[in-house]
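Okay, so here's the structure we're looking at.
The complex is shown incomplete by one protein chain, all other protein chains being positioned as in the whole.
The letters A, B and C name the chains in turn, as written, and every chain counts its residues from 1.
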Amino acid sequence: MTDVGGIAGDRLRSFIERIERLEEEKAALAADIREVYSEAKGTGFDVKILRQIVRLRKMDVSERQEQEDLLDVYKRALGM
Amino acid sequence: MTDVGGIAGDRLRSFIERIERLEEEKAALAADIREVYSEAKGTGFDVKILRQIVRLRKMDVSERQEQEDLLDVYKRALGM
Amino acid sequence: MTDVGGIAGDRLRSFIERIERLEEEKAALAADIREVYSEAKGTGFDVKILRQIVRLRKMDVSERQEQEDLLDVYKRALGM
Partner (left out) sequence: MTDVGGIAGDRLRSFIERIERLEEEKAALAADIREVYSEAKGTGFDVKILRQIVRLRKMDVSERQEQEDLLDVYKRALGM
């Protein structure tokens, strides 16, 4: 193990390489996700709306309902 | 003042319109900034490096020096 | 005007300072916007919903209506 400026080179390298491997896997998954959206688009689905659906399904049902109701109240108050 | 669902429409509208005006001004400034970068690029400057300079100048001198020194130590420890 | 490494220092400084001034004004506006949201929250408005309203008002009416209708179709198809 070589130390440069008090830094354990091997430990540093090990951390960096672990991060890089995980980042690569994460980037591959991000590419997979883009591909599913693209495949869905090719079948005629609207990607923007799909993203909204994914976001809405992350919320619990009562929280989502509450937000939708409040949004409606605000929209009516503004005459939208 | 009309109330819809307990919401004071006029107050709501006033908040929304204030935000929209500020957002517009902010968007105009963002466009101005892009234009200065673009003008600098037209004169031969490298935009990516200009952005780094702007970021570095936000830090105080000793903090910046410390970070640069530490980065050098890590790079040497990794043989970069 | 001093040139370092073929770089016109004065021109560089002038570009950087213009960018910094614009960035400062932009940051001030961002702070103003946060403050209006915070004031609205203090009056009882829901900040998350306000942000949705601001986003929806940026779209033109027919585009917004179309998106809302499509979202409803997808939600019903999923039994949401």
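To be clear about the criterion, a residue touches a chain if its C-beta (ideal position, glycine included) is under 8 Å from a C-beta of that chain, and two chains touch if they have at least 3 such contacts.
Fair warning: this is a prediction, and the values are worked out from it, not measured in the lab.
*Asks:* May I ask you to name the displayed chains that the omitted chain touches in the full complex?
*Replies:* Hidden chain, whole complex, touched shown chains: A, B, C.
*Asks:* For the chain that got dropped from the picture, name the residues of chain B it touches.
*Replies:* 46, 48-50, 52-53, 56-57, 67, 70-71, 74-75, 78, 80
*Asks:* Please give every residue of chain A in contact with the chain that is not shown.
*Replies:* 11-12, 15-16, 18-20, 22-23, 25-26, 29-30, 32-33, 36-37, 39-40, 43, 45, 50, 53-54, 57
*Asks:* Touching the missing chain, which residues of chain C?
*Replies:* 2-9, 12-13, 16, 73-74, 76-79
In this section, only the chains that are shown with their structure count from here on.
*Asks:* Same or different, please, for the chain A to chain C contact, judged on whether over half of the interface numbers appear on both copies.
*Replies:* Same, since most residue numbers here occur in both copies.
*Asks:* Between chain A and chain B, what distance separates the C-alpha centroids? Give it in angstrom.
*Replies:* 22
*Asks:* When the C-alpha atoms of chain B and chain C are each averaged to a single point, how far apart are the two points in Å?
*Replies:* 11
*Asks:* Measuring centre to centre with CA averages, how many angstrom lie between chain A and chain C?
*Replies:* Centres of chain A and chain C (C-alpha means) sit 20 Å apart.
*Asks:* Of all residues in chain C, which are in touch with two or more distinct other chains?
*Replies:* Chain C, residues with two or more chain partners: 50, 53, 57.
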